[in-house]
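Note sheet for the following structure.
Note that one protein chain of the assembly has been removed; the remaining protein chains are unaltered in position.
Each chain carries a letter (A, B and C) given by its place in the written order, and its residues are counted from 1.
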Amino acid sequence: MSTTQLSERLHGATRWRLPRRQLPVLVSLGLLLVMYGIGVSQYRAFSNIQVIFNVFIDNGFLLVVAVGMTFVILTGGIDLSVGSVVAMTAMVSAALLRDGLPPALVLLIALLIGPTLGFVMGCVIHFFEIQPFIVTLAGMFFARGLCTWISSSSIPITDGFWTSAAQERIRIGDNFVTVSVLITLVVVAVAAYTLAYTRLGRNVYAIGGNQQSALLMGLPVGRTRIAVYTISGLCSAIGGILLSFYTLSGAPLIAVGMELDAIAAVVIGGTLLIGGAGYVLGTVLGVLVLGVIQTLITFDGTLNSWWTKIVIGGLLFAFIVLQRLLGFRKKSFSTR
Amino acid sequence: NSDTGGDAGTGGDDKLVLGFSQVGAESGWRTANTTSVKEAAAEAGIELKFDDAQQKQENQIKAIRNFIQQKVDVIAFSPVVESGWDTVLKEAKDAGIPVILTDRAVDSADKSLYKTFLGSDFVKEGRLAGEWLVEETKSATGPVNIVELQGTTGSAPANDRKKGFGEAIAANPNLKIIASQSGDFTRAGGKAVMEQFLKANPKIDVLFAHNDDMGLGALEAITAAGKVPGKDIKIITVDAVKDGMQALADGKFNFIAECSPLLGPQLMDLAKKVHAGEEVPPRIETEETTFTQQTAKEALPTRKY
Amino acid sequence: MGSWRRGLPAVTGHRLFWPVVVLVLLLAANVVYRPSFLAVEVKNGHLYGSLVDIVRLSAPLILVALGMTLVIATGGIDLSVGSVVAVSGAMACLHISRQPDQNNLGGVLVALAMAVGIALLLGIWNGTLVAVIGIQPIIATLILMVAGRGLAQLITSGQIITVNSDPYRMIGVGHVLTLPFAIVLALAVTLLVAVLTRRTALGMIIEAVGGNSEASRLAGIRARRIKLLVYVVSAVCAAVAGFMMTANVSSADGNAAGLWVELDAILAVVIGGTSLAGGRFYLGGTVVGALLIQTLTTSVYAMNIDPQTALLFKAMVVIAVCLIQAPAFRAKFWRRRTSAGSPAAPAGEQRKEQVAA
């Protein structure tokens, strides 16, 4: 949506002016291209188109999760449970498939658990006014606990539907993407549309701008807040399914710390953690940035374990500072 | 394995390239393993592409994909978890790149996806530990109370060592695990859990720790409780890192099942062989042994890690 | 009797009432499981018992959480404390392990000073990113959370550094006057922070910055400097906690030391009644929160709860504590039991208004 909205705005404006609200996203895009350019100039194989496709293949589930996180962060909330919900969904699918349930039913159940947990967390956050950080932290413990409770070792998936979904290659020229990538793109498109063109989406922004005002403006604040956690739960569940495609198994310790990756991606994409400003497109860029950083490090292949961490931290730092300096945002609207 | 020293690899560009994806740097053991691989590669004239997955399977899969893109000659990796490798291994196979597993196995039904597995058998380590205990307590008449310090919940070594140990001690009905808790493979975890074990159970005869570090942590708790480790409470661990061996030699531990991290030279050997298209056995176990207090004293001066 | 009646709502309405109740319940559950749980005996002239363990083990958490409280009070958050714990512990242990005589007090002090020095730098780094460059705290500290662990492993070369130094061990397992030294140290730091914030105007100034940064600036407060300061304090507290944790096992593990302590610390702060949105902070509450969390962890060990379900247990307790502590929840719960329109009811509404004015 951001693009359509962007072009519309550019056309609509009588005189040219810097699209200030989209600036962080544009800066992210620019920096991403620079990073990619560095990779291409350093490593021959980096210029393969497949490298880009791989970034999508390898980060599809993270992207879906980050999209859900975008909704939550736009309202000024946070969802720490996503990593665990992803793992739980994969675990439940694997366990049910092992028990011989039909794949369609498994898919349904797996896709219901995440949103249900999200819904419950949203209700607790809204009705009992407990801080999202804490509620979703408890949700994170809970979902992770369920994982190990289901099985303390990983469960392989051998089901035909799953394996074909996992291994089907959709050829594009010499290169290929997977089914997961298509699903990811659909999720991104739906999310972007929802945020830009539905009342729900606009209410999300309003609540992020000022929750009290949104309430006094007569917006369905409670419903929206519960909805975003449910959406985040749903995205995590989809992410979990994609991850189970990706690894063809459910493992109790998988996706540990994914919530931090997702939050980082959202913020790198220019979304404000206090809520109210940001785009799904930014989140896509954020995930790509993380993916490209990782690809660069693997291509380099000389980094020590600890240097890997330091370099990741350093690149994150460079990226964020540059984005901050280039996309310097007016401290404009009054804080809440 | 010094026969590889002057291989053809010295010819600059046609140096064999090995992509190696490591689990992480989560323990001293792992670091020794990494060091061994790096040193062996340098020695063997193999160009190593090293990647640290930071304990995440997703990262490992990504790394393998990137290795494929870079068209390395051989891929080796220590899988973070057992399952879930088929897809990416198929891609490697399609690209014609042979794969070697190290340290931990995968559970793929299709054995053609990788050339060989090089590593230790965690179940066996647990079993060795259990068997020693069964032998040691043969003459015991009353019940023998065992407490177990598990590794990180859900991790393969923890699951397997627990399994192997449990199977072995089933041989003697006197042996009973009265408490079992995760100490997360860390000294601090081992100590904190052991403190509570000691308070909850007046009579503990044996401690089985899934690695040396937890055992070393537990050691402190036992001493603080006024008991004598190695005597009042017998301690069995796995790994045989230096500090553990020292404790064993000092009589504070009673038995260690070795889990050697020094896979490097063997791995380089194998890499060359599979690259040359030679047949290799599907499963190669690292040369490992067990240590008692006596053998530890002898081995200690020459330990590398 | 009458005064007792009147006193009761005051007690039950107190911020710390419910966390303390849950703490007591947890301890009671332990006693039911093992009657000797509360027993404290003197062994070798030291206090010995599960209770002592809990307090001793919560000492580092209390320290980290104290620093975190101040950071949160300014509306920030510090995810890097775990890494700072690892870095400082590693630094101190590395320096000590290189000494010819590890028992030399001077050498240990130099090591501690160096480690605190590094922590200061890390704190300034965090503070600069947040206060000067204006990066959102979660992300600013996430950078150090990732890179700091690498730094710690760089210092230890990925190995576990074992030290054999009695003065250093003292920090973790030593005793003064039968009390574990760690407890004394945590108490001292708590008092120091309390005095620094509550006997001076620092506390109010921090709360003002957290409550409304722009208004504070216009009132002449150096808001940036205050923000920078709290990150430095947080890092130093984490460093001391790092000494305790590494001294406790006489070894520094760059990977495991202080892993996830930031989550526990944040939980402790929130359970103690400080809002993540910033503003008012409660040091006493934080201490109770830290004790509660450590009791929870220790209970899992003491009651031998299956490690597979331990996390589920933790999730339940955390959510229970937060629920009964939430005024909105209590209001709804109360209303059902007493007649409608009781004075307890508006508590929830009042909270709603917080954002308004």
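Here is the rule we go by: contacts are C-beta pairs under 8 Å (C-beta built on N, C-alpha and C of every residue); 3 or more make two chains touch, one makes a residue touch a chain.
We take it that contacts and distances are computed from a predicted model.
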Original post:
With one chain of the assembly withheld, which option in "ABC transporter", "Pyruvate ferredoxin oxidoreductase, alpha subunit", "Simple sugar transport system ATP-binding protein" or "Dihydroxyacetone kinase DhaL subunit" matches that chain's UniProt protein name?
Top reply: "Simple sugar transport system ATP-binding protein"
**OP:** Counting contacts across the entire complex, name the shown chains the missing chain touches.
**Re:** A, C
Subject >> Identified contact with the non-displayed chain, of C:G211, C:G258, C:G272 or C:P307 >> reply: C:G211
Subject >> Those residues of subunit A which, in the complete complex, touch the missing chain >> reply: 5, 8-9, 12-13, 21, 193, 196-199, 202-203, 205-206, 208-210, 212-221, 276-277, 330, 332-335
**OP:** Tell me where the left-out chain touches subunit C, residue by residue.
**Re:** 199-202, 204-205, 207-208, 211-212, 214-222, 279-280, 341, 343, 345-346, 349-350, 352-354, 356-357
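Convention: only the chains that are shown with their structure count from here on.
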Subject >> Pairwise touch network: line, ring, star, complete, or other >> reply: complete
Subject >> Contact-richer chain pair (by C-beta pairs counted) among A-C and B-C >> reply: A-C
**OP:** Please compute the C-alpha centroid of subunit B, do the same for subunit C, then give the distance between them in whole Å.
**Re:** 35
**OP:** Please list all residues of subunit B that touch 2 or more other chains.
**Re:** 24-25, 31, 34, 153
**OP:** Send over the residues of subunit A in touch with two or more other chains.
**Re:** 148, 152, 305-306, 308-309
Subject >> Residue ranges of subunit A touching subunit B (in the complex, touch as defined) >> reply: 43, 45, 48, 50-51, 54, 57-58, 61-62, 147-148, 152-158, 163, 166-167, 243, 246-257, 291, 294-295, 297-299, 301-306, 308-309
Original post:
Quick one: in the complex, what on subunit C touches subunit A?
Top reply: 79, 129, 133-136, 138-140, 142-154, 158, 212-214, 254, 263, 266-267, 270, 275-277, 307-316, 318-319, 322-323, 326-329, 332, 348, 351-352, 355-356
Subject >> subunit A - residues contacting subunit C, complex >> reply: 124, 127-131, 133-135, 137-142, 144-146, 148-149, 152, 210-212, 215, 260, 263-264, 267-268, 272-274, 305-314, 316-317, 320-321, 324, 334-336
